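The structure that follows is given in the form of structure tokens.
Rest of the complex left out; these chains stay put.
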Amino acid sequence: MKAQVAILVGSDSDLPVMAKAAAALEEFDIPFTITVASAHRSPKRTITLVDSFSKQGVKVIIAAAGMAAHLAGVVAAHFQLPVIGVPLKSSALNGVDSLYSTVQMPPGIPVATVGIDSAQNAGLLAVQILATSDNELKKKIIAYKKSLAEKVEKKAKILEDKGISQYINEHLKNS
Amino acid sequence: MKAQVAILVGSDSDLPVMAKAAAALEEFDIPFTITVASAHRSPKRTITLVDSFSKQGVKVIIAAAGMAAHLAGVVAAHFQLPVIGVPLKSSALNGVDSLYSTVQMPPGIPVATVGIDSAQNAGLLAVQILATSDNELKKKIIAYKKSLAEKVEKKAKILEDKGISQYINEHLKNS
């Protein structure tokens, strides 16, 4: 199927973190593509890719980068539809540099920024964006949110039954 | 027309900043509604509002708040579609508190965060989200982006003609 979302990573070393964005898209059966494109080391490829995504009908781009994270901003400068930026915790500054470089965009060119290393939320946000015109998808999100609440309730039930010491021993020791 | 976007502000004192979000939506002819709803002072109203927006077919909610800015997160907990968070610079910490409180959401509940006080970008991001299923809107965004580039080029031309001193005197003195 034709990709509706494209995931761009600034470096292949970002892939283990960004795997959760891919997993979130897979969970909601969203066709997507993922590739490497550095705003700094392969700038022309990056622009070519964005233009090509635009023509292929990609509706959302997720861009992840660390340090002076320009990737999402550069992509947003060339793309008409939503760009989601994922600041990565890959530097001495623990991702504050990436966060500021991603979120503090000048007027006219927004980047929808999620938390540091929050790849899963980037994927879910893409799903929510697609769901604005897809009622089936919206229903799946409602179900997903319900499942989140149920997981919390299930854990709460066990904790209330067993008490904190037993819960920690049985459920958290190997995490 | 039925509102496609809802703007929520945590306090009416946030309205002058958020007027730019409204202006951006108006520029693209997006029907929207705007109201006040505090996550902390009127928590029940906030949840009722979100449920009501959901039923009325609102597709994107923009939530703006300062300090420990919980509004966007609380809205996102109750809404299935995209929530855009605008951290406001209203505190002693110049908005770093609002930024962290808005963007660092836990897994499962994303907030699409824009820069501190970036109301205009919040509006534009909402437009981009709606444009994922609206080709006319997408064309307007392309035209908008072209106009941004042309404004830069026009200023550049004047600067190159007049030189920096004359440009500053004639074009920036009253700003």
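Each chain gets a letter, A and B, in the order it is written, and its residues are counted from 1.
Assume a residue touches a chain if its C-beta (ideal position, glycine included) is under 8 Å from a C-beta of that chain, and two chains touch if they have at least 3 such contacts.
Only a predicted model underlies this, so the values are computations on that prediction, with no experimental measurement involved.
Identical protein chains form the entire complex, numbering 8 copies in the structure file, with 2 of these shown.
Keep in mind that, in the parts below, only the chains that are shown with their structure count from here on.
If you average the Cα atoms of chain A and of chain B, the two centres end up 20 Å apart. Taken in their complex, chain B has these residues touching chain A: 59-60, 80-82, 84, 99, 103-105, 107-116, 118, 120-122, 124-125, 128-133, 138, 141-142, 145, 148.
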